[in-house]
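Excluded from the complex is one protein chain; the other protein chains are retained at their positions.
Up next is chain A:
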Amino acid sequence: MEKNANAAMLSNYEVFKLLTDLKEQRKDSGKNKHSAGQQNLNTIMYETLKYLSKMPCSRQSPDIVKDFLTTMMPHKLTKAEKLQLLNHRPQTAVEIQLMVEESEERLSEEQIEELIQTVADALPGDPEQENAAPADAEMEEANEQP
């Protein structure tokens, strides 16, 4: 079996979408999926979907990903860095420093704050987590609305 081991990197969202669509398709196929040969596929699909549904990718869409990448262009990050930001949706400076190499040299503190804000705006967050956020954060947003 020949292979080209690194044709492309996939974001968590793309894999999540692929597996969700595959699951829909297989629901209609009926008894086929319970045969011994299909068990491996069922197991890996179930576990991977379980993992991905708890990550930010479950709340993303192709437009969100496209807009996110466009907004990220001026920051001059590598592909791997943008991918990690997209997959993890970091909310603190410490997380950004983990994902962006040599962030102390490439980004000032303001730029890091800006990056956190862009990520929070471009990518939808966990609704449960956001409801627990302090009331003054919501008040700030209300003040900004025209």
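The rule we apply is simple: a contact is a pair of C-beta atoms (placed from the backbone, for glycine too) under 8 Å apart; a residue touches a chain by one contact, two chains touch by 3 or more; residues count from 1.
Criterion: contacts and distances are computed from a predicted model.
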{"item": "Options \"pantothenate kinase\", \"Latexin\", \"DNA-directed RNA polymerase subunit\" or \"Transmembrane channel-like protein\": UniProt name of the undisplayed chain", "value": "\"DNA-directed RNA polymerase subunit\""}
{"item": "Residues belonging to chain A that touch the chain removed from view", "value": "1-12, 14-15, 18-19, 22, 32, 37-38, 40-41, 43-45, 47-48, 50-51, 55, 80, 84, 87-88, 92, 94-95, 97-99, 101"}
